[in-house]
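Only one protein chain is missing from this complex, and each of the others stays in its spot.
Order as written gives the chain letters A, B and C; numbering starts at 1 within each chain.
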Amino acid sequence: MDKAALLLSLVLAQTPQADLRCVATGEDFVYDCSIMLMRGGRPLEGADVTVGADMPSMPMAHSVRPAKAIPGTKPGEYRARLDLEMLGEWAIKLRLDGPVRDLLVLHYEFDSKGAKPSMGGQKMEHKKH
Amino acid sequence: MDDYALGVLTNIGLFSFIALSAYLLLIAGEMSFGQQAFFGVGAYAGGILTALYGWPLPLAALAAMALGALAQFLVALPTLRLRGLYFAMATLAAAEMARILFELLHWRRSIDGELAGPDGTQGFRGIRWIFEHGIEPLHYLGIVGVLLALVLGLFVFVERSKLGATLRGIGQDPELAASVGIDVQRVKLGLAAAAGALAALGGVLYAHHNTYIEPRNFDIMLGVHSLAYALIGGLGTAFGPLLGVLLDIGVLESTRVFHGYRMIVFGGLVAVLLVFRPRGLLDERMVLWIRQRFS
Amino acid sequence: MSFLSVRDVVTAYGKIEALKGVSLEVAEGAITCLLGPNGAGKTTLMMTIAGILKPRRGSIRFAGGEIAGRAPHAIVARGVALVPENRLVFAAMSVLENLQAGAYQRRDRNAVGGDIERMFARFPRLKERAAQQAGTLSGGEQQMLAVARALMSRPQLLLMDEPSLGLAPLVVEEIFRIVAELHRDGATIFLVEQNAHMALKVAQHFYLMEQGKVTFSGDPGSLAEDEVIQRAYLGSAKS
Partner (left out) sequence: MLVDFIQNTLDGLSAGAAYALLALGFTLIFGVLRRANLSFGPAIMFGCYAATWTHVNFGAGLLLLALITVGGAVLAGAYVERLCFAPHRGGSAIAAMVASFALWMQFEELATLVMPRHLYAFPLLVEGDPLALGPFTLRVDALVTLAVALIACMLLAWTLYRTRFGLAVRALIEQPSAAALAGINVPWVFVRVFALASAIGGVAGYLVVATHGQITPMLGMWATLKGLLAMMLGGLGSLPGAVIGGLALGLLEAHSQWYLGPQMRDLIAYLLLFVLLAARVPWMTTRSAS
């Protein structure tokens, strides 16, 4: 599949797509996050969004109490404050209710400044040859 | 009940399935480091069937359980004569192989114009059956709870039957069990298949609860945790593993009293507990005492 | 006078009591022998005296001190050594190393060297095989090694558990010749045996044990030998 077709499929997709930006608050492991939700190429508004986080290697045992997101200033934007237990990779779980019900799982690497997407599922190899 | 409480309760239920599968092998005297593999087999098989081929979840769950049973049966066939650490290591090797095979698994199909399906280390997104069918979190918890109750009922029934006595007999002294005419290998093979099915059931429910799975969900951490839950809860009754899960996830994780220190507290508690109760809180003696007290 | 004194000792495996209140005495400088059928609890008693098993009740006094429930190495330090059933030599270690292990607690290096020479003099076949792995020795040689290893701690009391087990008759005679020799040199020996005939020849005193209890005590000759043998093999219940 070439790039254009991939892009097209993303635009046409009826399942919601999400993008996340987080900034560290200064308090240990607490982040202010802004979530952009898109659906079918348009901002998804009026959704009821809850943000949780799991540790990828122990998803059932290490999870963070989810926070309700509030609508932001831009269309399709939602804001939430995340309180994690440590730095490193987290699987962010966005639960959507309202016009669309869904659960989106995104992988982000959290450091002392903020978060950047990690290619979800990449194994953290201790050793590199 | 808020979403978080629902999530925690559902996780307790999901974990109980794999802890029970570890328990089933433990009472017959075998320690497995590999139950996570069959949990994973169930998760992947169930997810592929519902998300890629449009199977209804109940049917997919049955197929996943059958596959889990078959997988553990095949692993058990050449390894059941091994004892102790040898068996544990053989199951660990099998489970790590399974995890790497999940990493190599690319099974992508176009669903509604989107590519879906397992994508190696990138994981498997969009196992959305319960959302497509409008199942609320509370309903899903109900489904998990009812299935767990059924499994527990089956355990209680089996443990009171002759088969239960046979299993414990094999666990205590396989030579003695063989000498009274029990076909130990056959019983253990059946047990392995049952444990595989049980873990796979947990896996398929987990995949649909989370909508997303990836290979490292099924690494040794999950397997050893389930073993630990079974042991600290107690080897005297099938409620033991449930108690173990409840103690860790239900009490320590969800109350968040030890936010950030939880594993330090839990690890210390487990080690100290095992000094005094090496077969767990609800061990055989405790179960006997409770029965005498309340019957 | 009583050197080792066992009083009302109870040792149990889980709920099953293997020793149900055993009392007996071992005199200094004598060979005392314990006879009884399989499963009577003879080996359990030996392991309890040596500290491998902990008694549930009772007292074991040796040379005036209480040793019941103490750790095995502490009991060795008091001067009690056990030649265990089935010999249990360190098979992958050389004969010489087995002897050195027997002298583990001793710090007098020169004297240990002298004792090893004495063992080699008493057991010439061990000397020939000093560098050989103990696992390659014959059954009789392994028994001699086990005895020599126990003697290396210079015990005041030597406990021997079935030294004739599984050995050919000629070798059994040799083992008993060695037991008699050790006695002549002044050793105190407490011997468990199945071979009642041989044991009664060397012992000054014997006990009969059945089902975890001492049922008879006497000197050789105080009971007709065939009666002793009968009870030692089969127990009195069946006679």
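Simple rule for what comes next: a contact is a pair of C-beta atoms (placed from the backbone, for glycine too) under 8 Å apart; a residue touches a chain by one contact, two chains touch by 3 or more.
Remember, predicted model here, so these are calculated numbers, not experimental data.
Among the displayed chains, contact with the absent chain in the complete complex occurs for A, B, C. Note that of B:Ala43, B:Ala60 or B:Leu231, the residue touching the chain absent from this view is B:Leu231. Of the listed positions B:Leu62, B:Met89 or B:Leu246, the one in contact with the omitted chain in the full complex is B:Met89. Although one chain is not drawn, its touching partners on subunit B can still be listed: residues 26, 31, 78-79, 81-86, 88-90, 92-94, 96-97, 100-101, 103-104, 220-221, 224, 227-228, 231-232, 260-264, 266-272, 274-275, 278-279. Hidden from this view is one chain, which touches subunit A at 28-29, 86-89, 109, 111-112, 124-129. Mapped onto subunit C, the footprint of the missing chain covers residues 50-52, 71-73, 76-77, 81-82, 84, 88-93, 97, 100-102, 104-105, 149-150, 153.
Here is the rule we go by: only the chains that are shown with their structure count from here on.
Relative to subunit B, the most remote chain by averaged C-alpha coordinates is C.
Mean C-alpha position of subunit A lies 74 Å from that of subunit C.
Between the CA-based centres of subunit A and subunit B the separation comes to 28 Å, rounded to the whole angstrom.
Residue positions of subunit B with contacts to 2 or more other chains are absent.
Contacts with at least two other chains are made by no residue of subunit A. Contacts from subunit A toward subunit B in the complex involve residues 1, 9, 12-15, 50, 52, 54, 56-63, 65-66, 85-86, 91, 93, 95, 101-105, 119-123.
Looking at the complex, you find that subunit B touches subunit A at residues 3-4, 7, 11, 14-15, 103, 112-115, 120-123, 125-126, 128, 131, 134, 206, 210-212, 214-217, 219, 221-222, 225, 248-249, 253, 256, 259-260.
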